[in-house]
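Below: the structure, in structure tokens.
Heads up, one of the protein chains got dropped from this complex, but the rest are sitting where they should.
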Amino acid sequence: MNLKATIGMETHVELDTKSKMFCSCEVVETDEPNISVCPTCLGLPGALPVPNKTAIEYIVMLSLGANCNITNEGMFHRKNYFYPDLPKNYQISQFDFPVGVNGFLEIVLDEELHSVEIERVHMEEDTGKSVHIGSGRIDSATSTLLDFNRSGIPLVEVVTKPVISTSKMAVAYIEELRQLVIDLGISKGKLEKGNLRFDANISVANEDSNELGTKVEIKNMNSLKSLEKAIDYEIMRQSKQIEKGESVIQETRHWDENKQVTISMRTKEGSADYRYFSDPDLPNMIIDEEFINNSKKNIQNLPLDKRKTLKESGLSLSDSNYLDKGDKWLYDLYLSTVENTKDSKSTFNFLTGELQGQMRKAEIDELPDWVDSEKISNLINLFETNEVSFTSAKDILAKLLGEDIDPKSYATDNNLIQSSDDEEIKTLVTSVINENQDIVERLEDPEDKLVGFLVGQVMKSSVNKVNPGSVKDILLKELFG
Amino acid sequence: MSENFNIDDISNLASIELSEDEKAKLQKDLQIILEHVDALKNIDVKDQKIDIHPLSKVLELRKDESKESLKHEDAMMNSPETKDGHFVVPPSIE
Partner (left out) sequence: MKPSELFEQVYETASYTESVLHAHLELFYDEGLKLSKESDKRYTKNESLGLLDGIPIAIKDNINIYGYKTTCSSKMLSNYVSPYDATVVTSLKKAGTIFTGKTNLDEFAMGSSTENSAYGPTKNPWNPDFVPGGSSGGSAAVVSAGSAVASLGSDTGGSIRQPASFCGVVGFKPTYGTVSRYGLIAFASSLDQIGPITNTVDDTRIIFNEIQGYDSKDATSITPEYTKLENKKVKVGILKELMQEGVSNESQNEVNKVVNLLKEKGHDVTEISLPLTEMALSVYYLIAPAECSANLSRFDGVRYGIREDASTSYEMMNKTRSVGFGEEVKKRILLGTYALSAGYFDEYYGRALKVRSKIITDFKTAFDKVDFILSPTTPTPAFGFGEKTKNPLEMYLSDLCTIPANLAGLPAISIPTGLSENNLPLSVQIMGKPCSDYSLIDFAESIEEMVEFNFSPNLLKENNES
């Protein structure tokens, strides 16, 4: 039996506004509990909600960025369920008329573009935070502590259609969405801070079937790694069950990071009837052309546009995708560097391999201000034209990250310029051949590993100032004619 | 009233525990009210647009500015149980 998986993603994006969604409490990042709360976000009797204009602008931007149609007359609904960290025991959300509908995001997998259809983009408010204390195990808590600083922070929920088929695709989708909200400037987009929180709806069915299998919702995946693993695990679990002829139960499951399995969550009976109804505290919301156009003005350089620019510079789709998901400064540095190097692939490799690697090792997040695209492109050009070896280039880069040097003068002053003088190399090669007659006799063909050893010996005798490519050429000519 | 009316389901949704006596009394009263409101079924509401606010008011949006919140002491002063600045409740995980 050939089985296929179908995945739909529901993602909550925390917006980066100054104040909360329905009250003027400041959005704060603090461990001090209940310091940014008011009658509205604490659900005190008599308090009322008034929506944040910037949050609505942001959700319109996100909807446009995700190629959605905007609902011109929308409304807020109350979603009713009892939970201690939900102050009013209803969440203000949207039901029939979400702000954005029927969009898509383009994602890159290897060298291919895929479109992930977006069903809806709607506005809602966050809940408070629960901390379960007791024995340290979540299933034997003795009490729950509640902090409402997070309560009422604007959230946008982005829901895809069930069109994702693998965990890799789900991860690529989240990465694309994350980059979109960062480039729009509407969310900090930090997964580790919970700025993006995602649930996956997974079903497995026979490949030939037109119908989806039973839907299982997976919650509590806090990183892309756990998203990937949870989906893979869940597809495997459901597949095994189907192969055994058992039916999959429709339920919500929790990803257990320690055990690396999904676990069934015991849910309260009947809790699924949310009794949505239009919030009588909030009249209908009109999002007219003017509002949409004003929001549009703030949209520039989305991941999609960045990929296009990168591809035009000569990069492959996957390299473009890598760079558009990276830091803004790296993207900018690449584009200005490649102007001078004219070699997109080696520029990409040097920036993403060497530069980022060394920065990581040196634990610096930002490029020192004396390092600019001119110096970097000069450095790349130095080893691309064989003036310095790649090893030397790495050393120069390390130096450059520590102090303001000119790569070319530094190479000259420190004797790192490679000789490509064939006569000089020939002399060195001849003496190495003479000194290693035993090895030369054992050589069978130009592919022999020992050729490398001999090249190494020449390099050593030159104190690394000659170009290894030239050495190999001359050595092979001497040995094999 | 629909035969499907189940007072246990409804009280569960509403998160209100009811004694057997209460259930009997409430069931009877709700029956009377629901029979009365059944008259609405005779009104033709096909294609009727819903407009609740008498002045058809459109939502006004608030500028994104933060203002002073409640003082922490005021936020906590009615809390039945407090610990380290948190509200405390019995475990919310079953």
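By letter and in written order, the chains are A and B; residue numbering begins at 1 in each of them.
Here is the rule we use: contacts are C-beta pairs under 8 Å (C-beta built on N, C-alpha and C of every residue); 3 or more make two chains touch, one makes a residue touch a chain.
All values reported here derive from a predicted model rather than from experimental measurement.
Engineer: Which residue from A:225, A:240, A:275 or A:328 sits in contact with the chain not drawn here?
Structural biologist: Per the contact definition at the top, the residue touching the missing chain is A:275.
Engineer: Could you list which residues of chain B touch the chain missing from the display?
Structural biologist: 2, 4-5, 7, 9-11, 13-18, 22, 25-26, 29-30, 32-34, 36-37, 39-41, 43, 45, 48-55, 57, 59-60, 62, 70-71, 74-75, 77-81, 87, 89-92, 94
Engineer: On chain A, what residues meet the omitted chain?
Structural biologist: Chain A touches the missing chain through residues 39, 42-51, 78, 80, 82-84, 87-90, 144, 146, 268, 273, 275, 277, 280-283.
Here, only the chains that are shown with their structure count from here on.
Engineer: Which whole number of Å gives the spacing of the CA centres of chain A and chain B?
Structural biologist: A distance of 40 Å separates the two centres.
Engineer: Hey, which residues of chain B end up touching chain A in the complex?
Structural biologist: For chain B paired with chain A, touching residues are 9, 12-13, 15, 50, 52-53, 57-67, 69-70, 72, 75-76, 83-94.
Engineer: Would you mind writing out the residues of chain A in touch with chain B in their complex?
Structural biologist: 17-19, 24-27, 32-39, 42, 50-56, 80, 82-85, 89, 130-132, 134, 138-139, 141-148, 266, 268-270, 273, 275, 278, 280, 282-286
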